[in-house]
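Rather than the whole complex, this shows some of its chains in their spots.
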Amino acid sequence: IERPRHQGMAKNTCMRWRLPLVCLLWEVAMIVLFGVFVRFGAEADAHWEEEKREMNLTSDIENDFYFRYPSFQDVHVMIFVGFGFLMTFLKRYGFGAVGFNFLLAAFGIQWALLMQGWFHSFKNGKILIGVENLINADFCVGSVCIAFGAILGKTSPIQLLVMTLFQVTLFSVNEYILLNLLHVKDAGGSMTIHTFGAYFGLTVTRVLYRPNLEQSKDKQGSVYHSDLFAMIGTLYLWMYWPSFNSAISDHGDAQHRSAINTYCSLAACVLTTMAFSSMLQKKGKLDMVHIQNATLAGGVAVGTSAEMMLTPYGSLIVGSVSGIVSTVGYVYFTPFLESRLHIQDTCGIHNLHAMPGLIGGIVGAITAAAATEDVYGKEGFIKAFDFTGVYQTRTPSIQGGFQAAGIVVSLLMAFVGGAIVGGILKLPIWGDAAAENCFEDDVYWEVPEDEESDAYHMHNPDKPASP
Amino acid sequence: IERPRHQGMAKNTCMRWRLPLVCLLWEVAMIVLFGVFVRFGAEADAHWEEEKREMNLTSDIENDFYFRYPSFQDVHVMIFVGFGFLMTFLKRYGFGAVGFNFLLAAFGIQWALLMQGWFHSFKNGKILIGVENLINADFCVGSVCIAFGAILGKTSPIQLLVMTLFQVTLFSVNEYILLNLLHVKDAGGSMTIHTFGAYFGLTVTRVLYRPNLEQSKDKQGSVYHSDLFAMIGTLYLWMYWPSFNSAISDHGDAQHRSAINTYCSLAACVLTTMAFSSMLQKKGKLDMVHIQNATLAGGVAVGTSAEMMLTPYGSLIVGSVSGIVSTVGYVYFTPFLESRLHIQDTCGIHNLHAMPGLIGGIVGAITAAAATEDVYGKEGFIKAFDFTGVYQTRTPSIQGGFQAAGIVVSLLMAFVGGAIVGGILKLPIWGDAAAENCFEDDVYWEVPEDEESDAYHMHNPDKPASP
């Protein structure tokens, strides 16, 4: 075993038939299911002219498309460029980060359109879709991208597709329980997307624990340029988060308010992240890991409450606290989770999504419980919490209780679901790489010749950089 | 001839007077022509207040700006960042890819505003422009960016400007024939943009065939980071393609529907591309060339039909098929085209734009021919195909025939136009580089000192990487 890194060990990581088979089978299934179930919603159907008359709309601009499409595109960028590039920080896993994220998200949105459609847009045997469904599908897949962050570099693309299938399913069930059964508000998904996605991913990575992962320790870091690529991801997530949290809020003031609260929370989060990043390093130097990740915690932490009357200063407080918690997490919790709990969390999603997600759920519960007709106005109060129909008699404090229950349900779904899915992913049939080949694009990607040799030359610890 | 690469051979590639002359002459021409012809359309003119009253509009939000501006910005990003960065995959041609794309697009949109304006927005001797003209100008230039992909790395900036002048002109004529004379629908430009642009570019590169191009073979590949830069281009094209295909569709349901169809098609395309990329490589590894390009074929292939009632599952089928065709093209057709037909297609536009564009035209013809009043509704049917005025009696099957005719016209225009323009570009006055200096920024750009030497050091095959 002189050059173990390039021998591939006993593990068979060849994807030649397995990956095509899974991709094609699933795409065929999607086509069949879409054929049976999915049709255009009224606002995207060519019958819209007649529909418009019936709905008494005077202008095409009243089409939901114009209320939500710009936000949809921003969310779309967050899922594919935001999450994709955020994970390119690893020196030799940029193709996998961006490419596998692309793959799982592209598959996930199709399956999410179906799953969420059956739960929320099912009429007369058909799922009727419009721009809001596209946003929700992106949201759902966002939770998979989050979980991907925990297992980044350690799984095969097939494992990711299998995980996506199950996680999207569980996400949709959990979302249905929260939004429909518990009648919980969670427009920005602190609970449904972040808490669920992160704890699901953390459970999966715990089950997939690799005791010999230090064998690829040298590839777990970044290089100068890969950190800049990751900043592209960070910034697009940060800039478009106001769109994320406001994308499916009610038309008008709710969307407007969500964007403002998120803007404020994120701005505050940057300052406390920088402060603690500098404070917790021996020489007071800033750490790109914190800047790339903890600056985003403010968006996660107002996910539930952004559309409520959180107020701008409330947002600043939430953003400040979550930036601190997240940065402290990177410095102290991540090493602890790995060494004591055997949770190997490549991107530190515990700090960026799990803890801020919990904060978001709690802040949402408190904000809901503290709502008054005075603050919201009589109509605004009913509209904001949808206290109509069977929920007409719900009071803010009861709503707060249900919001809290939503956190618990999300956690349970994540732990149980993650354990089961982790177990499935542990089967030795999915072609994951040996520990010494983790965090290495070379396993699943054609990597350009000369740079590979160059990189090998540079990073090989057994060989001096210059002879 | 010991170090032929750095001698520049006999060719004079100095741009010092030629490039400034062309740029300045043409910009002066633009200023004069704009001065004579271009004015603000009613919705951008300060007389809008009066116009609003006349048009009986109750709100400023009815201004076309609010229907199309977000899509316009997405299209703008596709043209400049999308196409620009997609082509940065070459290890030593990043400046040329992004920079020359910037140059030709910036010139092209000015000339396109004029050409398309004369055909479509000419009233009382003036071209009246608004946001839709900006989108159409970007579209037109998109076809030049596509053609640029075929000749990437092998032409001088002057050749690109000359080609842009002619291609924009021919594009506008072709577009006029299709949209006005044949009354064809092609909102996403499968025919006018992709089929025309790609076959035009392929014809030009055929005429400019360089028999000794293998002399710069070592520079035709990518390096690790350049592949990541290219993925920025890929993802922005992929994410914003729903905006591309819906940008100039009718207000309301048509824009909404176009976005949904494109979203679905692109998602499916990613899965089949990944499947075939893995299946067609010996070791089952994924190839970044496919991921960067073939994943986009789904957007091209629904360009014509996206605004029709293609339905989501129809879009999945079209996307799946085009991903397969495109990936197979990269593996088998591109080498064949080069070795047998002497078509040197740097970016493989034949696979990404030409074949998917043809698919798009055909799918559009079929979808149009299959349209019924039942599916579209009585009003929707007339509105979708604009069966008014002299076209009142056109039936779906006749429309399908005209759509098919549109493909043929686009192909003819591309072949004939490409041959003529290729001939012009072959004149020995434009300062293109010798074969051994192709794909090398150093010819037309000031390249930073130390990296150049470093790169030379790394890539020079005659010299070992470390002594």
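In this document, chain identifiers A and B correspond to the written order of the chains, with residue numbering beginning at 1 in each.
Just so we're on the same page, a contact is a pair of C-beta atoms (placed from the backbone, for glycine too) under 8 Å apart; a residue touches a chain by one contact, two chains touch by 3 or more.
These numbers come from a predicted model, not from an experiment.
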2 chains shown - copies of the sequence in the complete complex: 3
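Operating definition for what follows: only the chains that are shown with their structure count from here on.
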Chain centre separation in whole Å, for subunit B relative to subunit A (CA means): 32
Residues of subunit A touching subunit B in the complex: 14-17, 19-21, 23-24, 26-27, 30-31, 34-35, 38-40, 43-50, 52, 58-61, 63-66, 69-70, 73, 76-77, 80-81, 84-85, 88, 94-95, 98-99, 102-103, 106-107, 109-110, 113, 129-131, 134, 157, 225, 229, 232, 444-455, 457, 466-467
Subunit B residues touching subunit A - in the complex, by the definition given at the top: 58, 61-62, 66-67, 70-71, 74, 91, 221-225, 227-228, 231-232, 235-236, 238-240, 242-243, 251-257, 259-260, 263-264, 266-272, 274-276, 278-279, 281-288, 291, 295, 309, 311-313, 316-317, 320, 375-377, 379-381, 383-384, 458-459, 465-467
